[in-house]
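Note sheet for the following structure.
Note that one protein chain is taken out, while the other chains of the complex remain in position.
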Amino acid sequence: NFANIDHHRTLRTGFPEVIWGQGKTTNQIAQIIEVMRSRSVSERESRNPVVMATRIEPEVYSELQLKIPDLKYYASARICALVPPQLEPQYHGTISIISAGTADLPVAEEAAITAELCGFGVKRLWDVGVAGIHRLLSNRHVLTEANVLIVVAGMEGALASVVAGLADCPVIAVPTSIGYGASFGGLAPLLTMLNSCAAGVGVVNIDNGFGAAILAGQILRTADKLSNSGFKQD
Amino acid sequence: NFANIDHHRTLRTGFPEVIWGQGKTTNQIAQIIEVMRSRSVSERESRNPVVMATRIEPEVYSELQLKIPDLKYYASARICALVPPQLEPQYHGTISIISAGTADLPVAEEAAITAELCGFGVKRLWDVGVAGIHRLLSNRHVLTEANVLIVVAGMEGALASVVAGLADCPVIAVPTSIGYGASFGGLAPLLTMLNSCAAGVGVVNIDNGFGAAILAGQILRTADKLSNSGFKQD
Amino acid sequence: NFANIDHHRTLRTGFPEVIWGQGKTTNQIAQIIEVMRSRSVSERESRNPVVMATRIEPEVYSELQLKIPDLKYYASARICALVPPQLEPQYHGTISIISAGTADLPVAEEAAITAELCGFGVKRLWDVGVAGIHRLLSNRHVLTEANVLIVVAGMEGALASVVAGLADCPVIAVPTSIGYGASFGGLAPLLTMLNSCAAGVGVVNIDNGFGAAILAGQILRTADKLSNSGFKQD
Amino acid sequence: NFANIDHHRTLRTGFPEVIWGQGKTTNQIAQIIEVMRSRSVSERESRNPVVMATRIEPEVYSELQLKIPDLKYYASARICALVPPQLEPQYHGTISIISAGTADLPVAEEAAITAELCGFGVKRLWDVGVAGIHRLLSNRHVLTEANVLIVVAGMEGALASVVAGLADCPVIAVPTSIGYGASFGGLAPLLTMLNSCAAGVGVVNIDNGFGAAILAGQILRTADKLSNSGFKQD
Amino acid sequence: NFANIDHHRTLRTGFPEVIWGQGKTTNQIAQIIEVMRSRSVSERESRNPVVMATRIEPEVYSELQLKIPDLKYYASARICALVPPQLEPQYHGTISIISAGTADLPVAEEAAITAELCGFGVKRLWDVGVAGIHRLLSNRHVLTEANVLIVVAGMEGALASVVAGLADCPVIAVPTSIGYGASFGGLAPLLTMLNSCAAGVGVVNIDNGFGAAILAGQILRTADKLSNSGFKQD
Amino acid sequence: NFANIDHHRTLRTGFPEVIWGQGKTTNQIAQIIEVMRSRSVSERESRNPVVMATRIEPEVYSELQLKIPDLKYYASARICALVPPQLEPQYHGTISIISAGTADLPVAEEAAITAELCGFGVKRLWDVGVAGIHRLLSNRHVLTEANVLIVVAGMEGALASVVAGLADCPVIAVPTSIGYGASFGGLAPLLTMLNSCAAGVGVVNIDNGFGAAILAGQILRTADKLSNSGFKQD
Amino acid sequence: NFANIDHHRTLRTGFPEVIWGQGKTTNQIAQIIEVMRSRSVSERESRNPVVMATRIEPEVYSELQLKIPDLKYYASARICALVPPQLEPQYHGTISIISAGTADLPVAEEAAITAELCGFGVKRLWDVGVAGIHRLLSNRHVLTEANVLIVVAGMEGALASVVAGLADCPVIAVPTSIGYGASFGGLAPLLTMLNSCAAGVGVVNIDNGFGAAILAGQILRTADKLSNSGFKQD
Partner (left out) sequence: NFANIDHHRTLRTGFPEVIWGQGKTTNQIAQIIEVMRSRSVSERESRNPVVMATRIEPEVYSELQLKIPDLKYYASARICALVPPQLEPQYHGTISIISAGTADLPVAEEAAITAELCGFGVKRLWDVGVAGIHRLLSNRHVLTEANVLIVVAGMEGALASVVAGLADCPVIAVPTSIGYGASFGGLAPLLTMLNSCAAGVGVVNIDNGFGAAILAGQILRTADKLSNSGFKQD
């Protein structure tokens, strides 16, 4: 059969398998969603009950919706999901997501919606690239209040280094394919972020807002677990 | 003047500036160490009092030692440091570092020593690459007990994906330049780690054990801070 | 004339020329198929009598079918062929094909259908990528029972190394172009597979399921020939 | 500890772990050799009892020899090994190794010596590149008599395609870093071999004679196993 | 103004400016053709009177034909031209063009038609790639009778080296973008041809059949000129 | 003969030919210096009378000095020159040179010394990379007072974008090869600078401090010329 | 909100924020234009009052025009703008723009229109590539009269070096993506321009006519400022 769903993933890693919509037929996606829904019932009790798919184009969603009427679509993030009635942060802390330009929005929203669907609190700060650095500096409270930062930037991706030089928390950098010419499909900001002169930056794949959200979530879960295991007592 | 030391870095980001030994003359390194020592006295009260330099070859250390007799050298990590009398973990949690092969040791030790010098508890698991995957699977407790994982691997770097598929905490991946031919100086494991099919992997530069340690440390500091700000109370 | 068909290829190498559909007009493909059919009659007695073409899009097949009504189409593999009435394995041994994700299916099926059309027994195991490695480990019998393994994987392609570390037979690795960003059209899994820390992996071109099947078939033919030449007697 | 030797590898895959000399200190290599010797005694009964290391420069061997007097050195292959008293082929069939130029010799010999140490019969044909293709064509018996072919070529690596178009057995291609300029360290023959218009070519890493030998050996072992499992009876 | 036609090019180099159709609007192409026609009248007396454009898609030609009814189209070569009534070879010698596969036809025809329109005699040999090398070897007379050879090949491009090892005349190699995966848009055959182990190969850009024809023509013109300057007399 | 000195370059472009020391023998350099000295006498009256060579290693200078005793060496810039008795700025305006890290010094000094030897006023600001951006922000007067800015940065090269977003004058960016791993010899900062989200940045080759100085000088000369041609009068 | 307009950019850098049309929805572009119009009223007194967007395809402009009737479109430059009634040069000096081929026109016009809209005088010289170098040499007055030169070239981009060897003013080079095959989307002319053997060339991103114009404008503004600050008096 075409899919071998990893039903234990939440148990092992804290996060369920998420369907990667690209390269799958609409039929395959619909079937996987329904299988995951039926299996996730018992997991509903636990955290992260969401069934979701990324990289869903509007046309694909239109077809999916016919088969799964309660499937919700987040257009700017190209994500669809079976969303539980109440969707509230279930972990402590805030993931602040900062993007460099308006065109980086779809990737930044992929990160934001993924994080929210997985039970995390998110703060957004869009279009504060270094060409006008006062836009970042006048929002330093966003950096200060964050527990994890996700920086989304295309073109040269310099925003990640600047943020990491100012931040007192982990920084996750997402290069985007926004740009042209010597951007080479996002290679330029990818290399920028990997070579950041400010340390403490973890980089994910070009346009991978989803992966950044999972890593950020993993970080907040770690805090929760460390705390629950009672380290405050010593 | 040749150096403009960033004395506020600990205040801003929680970690002091660390001297990057590569591309600097021995004289420059020695002078910067002494300036940082004189300035870090007041910071000694706070955490992270270490003055350290990475990428120090043995010959360079020999010369430095003549000028700074109390400078300590960690040969396998190519790090030298002014080490405070007692060096004990000052943060909760454990950073577990896993390496794929014996030749990855210098990078893995760079991560380990950096983390230890910065006040974090470290657990090491060396030479457990996927060619003999039972070496990893029979050590699953290392994964389970970790609060953050650093995976160091050269050649094809597949270890990072396997670990991330099993881990219930953030995974930081460090590609190394160990390999030859189509490894292209570490490009192969770098791309592997960026494209990991298991989500939640943050990648740092090729051979950048130092950066991985800082990011891991930043993650544990976040847990401490979240915990201290009292989130256990709710 | 536009084509110079290599009618001796089966004699020289054991496998007939296979039409590469990409970059040819429908007319050219149809004419080559008919010429090959007329010539392959005499070869029908011998093994491998198939006339087939790879990389045939559905639209192209629709046109071809009008001209060649008995041409069969394997949609998921994008292969069309003149299939002999009975298609049964004609060589000993099994080619097991393992794929990492659902989206790798077309390439994995290209390998499977090619092998079957050429007279080999095939076993399929789909969607067992390393993000959930238990899916592979709980199917170790597929590895154990295989005489040749084909591993098809996109994204970071780590599955090939893991399989090769467990397999007691030759492993052929097929990187796919499934992925995005720093996958660079399949470069990432290609480099992964070439740098495999587990030895004994032969790599073919990105998305080249066809070539993997021919190599696997060549391996089983070698076994047959060695055996027929009587080495069991010594 | 620095090494985690994979003592089960022969059991799992048919071939023992082989020490990769590059990137290890002489001390590390010597210690690993001795540990492997002590463990392989019991395995001596079974096939493949060799303890060997690749990528050993003459200077390294000089030092190793002082510590391990019975260690043998194959200079042209840069391999050292503890060789059992009688080293005879233990599997049926022949691995024929063909190289394009004189400068490809070290890689071709790495393949040849590895195969011989692992118990396979080897035939060598050196310096028959396509610039003078009669050198290959007048040796077609080498191709005809082979059960597996290894083609070693640098510069443009065209020899692999030509051989694969003539061979009635599996072809393993090894690109070498021999060349200059637009060879880009072996990238040119690597791409050539991956794009071979003759199908059935499995490619290994640049300069990886060792890996080619293991894959070739795996192929002959498969023939043996298939034959032993009695398929001749039907 | 948008175009600055190089009316002296025939005088300087022996060949007129040829319009590169790609990236120009249909209007621009039509206007340039008419200006060149009006200027080339006086040059008609001399050789090479052709006015031609390359890289003209069928749709573009349809529009051009409405404006310039006597414009002729060579569909397989994507060339359109104002062709003089009699088009016969005006130089001694033969340009033999050899292609590796059926899919290389458009590039090979671009070379052939360009050469014929410029006044050279052309011989074609299509689809004789090295996967079935007898197709080339049984046509060695084509090599022997050529005064210049153009070899057009995609995939791995090995044909160029094989031909150059057999040819007693200059060889011009044209890599094509035919292929997929690690062909990287023709990079693979380009590197192959640049690294040819057979010397005496001049390489042109990927898919540049036009440039190959001009270089071949320049070579035959040189022979004519040398001969006319009387070197036979000494 | 081996060199064909371009004695008219000052007349044509305002700057004399400068000897590129790399790839030349010491003898060749010495001879070219002496020829240029003899020819530049008459030019001494005009501006830019300097005879200089870049990329001169200390060992080469030691040999040169034996032959040309009045040759001066600027060690940190790897430049040697015949320096006129008084070396004072001969053009209006200031070239401010900003570098990101201590290791970028040789390139930054190549720019500074070249500019000074060519008659321009230079201001230096070293080691103000974005990891500690206050070092730049607290020196904003350097940006404000500059008429041209040269930004020298390795690693990820983000400094150029930040400066360009703040500067009211042309910015020239020089990527350096300082870094490792995914810096790929300076490719990372090169791409960063080319993709700068702040407009108005002109990029020169990796490590090309010399070229940046010439471009900066050309800009100040333009101002002088425009001013001298009387545009103040309108 | 999706956009964070940098209203201070003219104050800081002399040029307003310009809307990058690529990757934005038509709605986003329209809204940003209207916000900028409302804010730029006060700035109208000062120079550069233009509100403009680059990379606007004709279809996008058609939609924009419905919402903003007074928006003007420069089709060949793919720029739309709110143009002030009188658009005359407001700075001294001339920006001469030279292009190599007809197909480079859109990029060259992007530079020209940007410069004109920002208040600079522009001279155009199109289609004078080095294949017919007399077209450039017979227009040397364009070089002589320029205060800044912008050279736009695709294919191999050699024009930039030739111009820089002749020019007595700063040269800005714009590689274009015009070409095919080994042009690799403009990589070829980009590398050409970065490696120019004639010094004093500043390079911008592939196809970045806009950035070249801003840099050229910045250079002329510098001249104005230097002149206004009275340097003529000394």
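By written order: A, B, C, D, E, F and G. Residues from 1 in each chain.
Here is the rule we use: a residue touches a chain if its C-beta (ideal position, glycine included) is under 8 Å from a C-beta of that chain, and two chains touch if they have at least 3 such contacts.
Values in this document were obtained by computation on a predicted structure and should not be read as measured data.
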Chains in view touching the one left out: D, E, F, G
Omitted-chain contact residue, chosen from E:28, E:139 or E:218: E:218
Candidate in contact with the missing chain, chosen from F:24, F:78 or F:92: F:24
Residue, one of E:38, E:62, E:138 or E:227, that touches the chain absent here: E:227
Interface with the undisplayed chain - residues on subunit F: 1-4, 6, 8-9, 12, 17, 20, 22-24, 28, 32, 175, 177, 185-187, 190, 205-208
Residues belonging to subunit G that touch the chain removed from view: 100-101, 129-133, 155-158, 161-162, 164-166, 179, 181-184, 187-189, 191-199
Where the missing chain touches subunit D, by residue: 101-103, 105, 126-128, 131-132, 134-135, 178, 180-184
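Operating definition for what follows: only the chains that are shown with their structure count from here on.
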Winner on C-beta contact pairs when B-C is weighed against F-G: F-G
Selected from B-C, A-B or B-F, interface repeating C-E by over half of its contact pairs: B-F
Distance from subunit F to subunit A - Cα centre to Cα centre, in angstrom: 44
Multi-partner residues of subunit F (each touching 2 or more other chains): 101, 131-132, 164-166, 181-184, 194-196, 198-199
